[in-house]
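Note that one protein chain of the assembly has been removed; the remaining protein chains are unaltered in position.
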Amino acid sequence: MTLSRETVINLVLALALLIVPVVASQMGQPFTVTLATRIAVLALAATGLNIALGLGGLVSFGHAAFFGIGGYAAGILASHVFSGEPMPFGFEGSNQMPVIWIFAVMACGLAGLAIGAISLRTSGVYFIMITLAFAQMIYYFAVSWPAYGGEDGLSILVRNQFPGINTMLPLSFFLLSYGVLIVCIGLFALLRNARFGTALQAARQNEVRVASVGISPYGIRLTAFVLSAMMTGLAGALYADLNKFVSPSMLSWHMSGELIVLIILGGTGRLFGPVAGAMLYVIFEFALGGITERWQFFLGLILLGVVLFARGGLIGLLAGKARHG
Amino acid sequence: MKTLLSAATLALSLSVSSLAVAEPIKVGLITTLSGGGAGLGVDTRDGFMLAIKQSGNTDITVITEDDAQKPELAVQIADKMIQSDQVDILTGIVWSNLLMAVAPSAVAQGKIYVSTNAAPAALAGEKCNPLYFNAAYQNDNLHEAVGEYANKDYKKIFIMAPNYPAGKDSLTGFKRYYKGELAAEVYTKVGQTDYAAEIAQIRASGADGVFAFLPGGMGIAFMKQYAQSGVKTPIMGPGFSFSQDVLPAIGDAALGVKNSGQWVKDLDNEANKKFVPAFQKEYGRLPSVYAVQAYDAAQLILSAAAKASVKDTKAFAAALKAADIQSPRGKFKFNNNLHPIQDIYITEVVKEDGVLTNKTVSKIFTDHGDAYAKDCKM
Amino acid sequence: MVDRPILELTDLVKTFGALRATDGVTLDLRAGEIHALIGPNGAGKSTLIHQICGTQQQDSGTIRFAGRDIGRMGVSERARLGLGRTFQVSSLAPEFSALRNVMLAVQAKGGSSFRFFRPVMRDRALIDQGMAMLERVGLAQRANIPAAELSHGERRQLEIAIALALGSKAFLLDEPMAGMGPEGSKRLTGFLDGLRHEAPILLVEHDMDAVFALADRISVLVYGRIIATGTVEDIRRDPAVRAAYLGDHA
Partner (left out) sequence: MILSLALEQLLNGLQLGVMLFLMAAGLTLIFGVMGLINLAHGSLYMVGAFACAVVAAATGSFWLGLAASLVAAAAAGAIVEFLVIRKLYDRDHLDQVLATFALILVFSEGARWVFGSFPLYLDIPPLLAGAVPLPGIEAYPLYRLAIIGVGALVALGLYLLISKTRLGMRIRAGESDREMIAALGVDIRTLYTVVFALGSALAGLAGALVGALQSVQVGMGEPVLILAFVVIVIGGIGSIKGALVGALIVGLTDTLGRFLLPPLLGLVMPASTAATVGASLAAMLIYIVMALVLAFRPRGLFPAKA
């Protein structure tokens, strides 16, 4: 069996993201591990968005909402453990990541269902804008809601725990995030090739075709949107733990834009597009930021170049056009 | 080879330190140098570097990075500075929300944090920390000063701030000292730029004074619109709404506004008389209060470095707490919660040689601490 | 008494501003027949097809299919009832292979699309049924080519394979011959001839040779109105049709 070029590239990316931080950690460079964790978590968030955007063609300009809700799930649950105060509805706080993740994913699922159910009645530019509007709504709510820090955000004083792992060690936390990322990329791959993914991708390529074989695109898309929200929310919870902090800026429209940027940089709809995109983005940000205060200017130029001249993103550049079964 | 070399350096530095020459200190300066709030960060950096330059101390390395006013980025930079650059001290953050993202975790890792501006209530009371110093004030101070001032001439005040924690702290601080009647308490949208609706409310409220805390662009917009509205009710506010960075953009609309500050350009003390011209000479503009605060933060670090080794965190913190500096503010010492005890002034916006600036009206508080210190068990 | 027609349109009206694109159309499709709908460009054939499939909504009138009023149903609901269609402008998932296009139809007919894990390309049953349909239309050897890379004619064949896979109770074929060479047209004509016994066909077509060879009945649409319906012979003789439309062809 010969591996396709894209598969080889994917393997290289996956291994590089694993090996570099492990080696760096051995060499006493924990910051490289932190950067790698940031890459893994952003890639996870973008993989979530990639379900809606890459497979379903649903350009959500409001995925920061889910990223932030996931982050706040982690922050809020942890803060209740710290303060000892009970939460509303009889829930208890938790500093256990598995519990937090379930909460984050459920909360994002519900939010995704509500937002998707209304937004998917529209399409095209309207969809882009209504998802943006919902995210702004949640953003302003978070900024002005005093209970959990409002604009100041919420600190997680001690990183939440995972059974059997010391999450305070940068490398352990990286490996945990990396593991979650790989599992979710696996889920993405399964989803893409299953019946659901077939219908979803067909709905992106040709909505009328899907409807005329008797599949309602609305239901398929809504499901995809919810799954997408859940995965991005899980990433949000990890991101909060990475920074030990959550604030409304996770909900801002710049964040939504950045998630889209990650996908496009890497290659839309590609399995490892978000990983490649997150790597490029974080390295750009870090390297350019070290050279010049004007790094956003150059980031803008680079992005323009990618959109205008390298449409398939990094993976497209290296592996050529996508092939579907 | 590299290990050999560093071993040699180590041996050298050991022998040098035995000669009682200060050992190198690395300071990480994280501040906002791009994006909407960059003006404040630029002043912070320039004020800080001025003190370092004046001292001639070459043992201190300052690593400066731009947080773009994004909390996530600030966290990432702090991680890098701690893990990779191995800084001893962090400083420079302008905004409360970024500070809350960085400082608690930095001090938890045994680093010293010296705040040059942001001073949220959350870090001044129960959660105060022996490694967290604030060289500026406590957020509520300047609002409290205006509240106290308002007692004199006003009976019914209209108070207004953006709807976020610093805004609520502001109105709480004002109300802590103001004893008269409130015409109304209004919260505006964060980042709001049109204040027609609020100005109409002020007109209709029958207030005899207005207290507005609207930092940055919000304040510029409000003041310009207020001046055109025909409403004559006098405005007052905390100093950061009328500091040197925004005054030129507000223009004459700011003339006569009463505000508060722990530093004023015309304060009559030796340190200030040297600082203002030095800053002007170096950077070609008037310093703002942010520059002063950063200048003092750097002075504090320099003073501690002369007394203790930064590797001995406890001793270094104690040396910092002694606050052995000549501040352009005049008197300066630390409270038990490591926030300043200092005098606070009421100032008025005036025009000098065509340039808008503040001049001192009166000293409103002497040796003023903050309301949270009593909750700090240090 | 024959069975009730499978598809019945009654007094269908659709206007766009001042234009009556469909102006009181009454039409039916009976079991076992090919009913051809012809008319000059701009006569309103496409608009009519859109209303039958549900991509446009009629202003008034009813559409009954398989004994039910489908006039207010969505596209996918009508398709699930057994209304199979092909498109005037080829409408496929262009990135998918021919086989995966057909398999989409098989999966739509044969069960839920809400299966999230099992890869379709390892689903024997789906593949076998899909291949069977491709073989029937003569596309089996092109199964793995992306639809975007198929020739115009091949795409028509693929669309028919999809309609077949859906096991539709009636076919709505919108210009299936368009863009086909003479050889392809001939093959497709033969294929459609046999297909009518599986399910009746409403055929919209410009290729008059094919229409006259295949149609049991023909309806002529001009300016949104049906001006005549009848057998091939009736239509050939109808003076109104000759005047309005067939003049050049007959």
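Note that the chains take the letters A, B and C in the order they are written out, and that residue 1 is the start of every chain.
The rule is simple: a residue touches a chain if its C-beta (ideal position, glycine included) is under 8 Å from a C-beta of that chain, and two chains touch if they have at least 3 such contacts.
This one's a predicted model, so the numbers in the text were calculated from it and none came from an experiment.
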Among the chains present in the display, which ones are touched by the chain that isn't there? A, B
Contacting the left-out chain in the complete assembly, out of B:E144, B:D169, B:E198 or B:E348: B:E198
For chain B, which residues lie in contact with the unshown chain of the complex? 33-36, 38-39, 41-42, 163, 168, 185-191, 193-194, 196-198, 200-201, 203-204, 217, 220-221, 224-225, 228-231, 245-246, 248-253
For chain A, residues in touch with the removed chain: 53, 59, 61, 118-119, 121-126, 128-130, 132-134, 136-137, 140-141, 143-146, 253, 257, 260-261, 264, 268, 294, 296-297, 299-301, 303-304, 307-308, 311
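FYI, only the chains that are shown with their structure count from here on.
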Chains still linked by touching once chain A is gone? B | C
When you take the mean of every protein CA atom shown, which chain's own CA mean is nearest to it? A
Rounded to a whole Å, what is the gap between the Cα centroids of chain B and chain C? 74
Just curious, how far off is chain C from chain A if you go by their C-alpha centres, in Å? 43
Interface hub residues of chain A, defined as touching at least two other chains: none
Can you name the residues of chain A that touch chain C in the complex? 190-191, 193-196, 198-199, 201-202, 205-206, 208-217, 220, 223, 322-325
Taking the touch rule as given, give the residues of chain A at its contact with chain B in the complex, in rising order. 29-32, 34-35, 38, 140, 143-144, 146, 149-153, 155, 157, 170, 239, 243-245, 247, 249-250, 285, 289, 293-296
In the complex, chain B touches chain A at residues 33-34, 65-66, 68, 70-73, 75-76, 79-80, 83-84, 96-97, 100-101, 104-105, 108, 120, 122, 163-166, 168, 187, 189-190
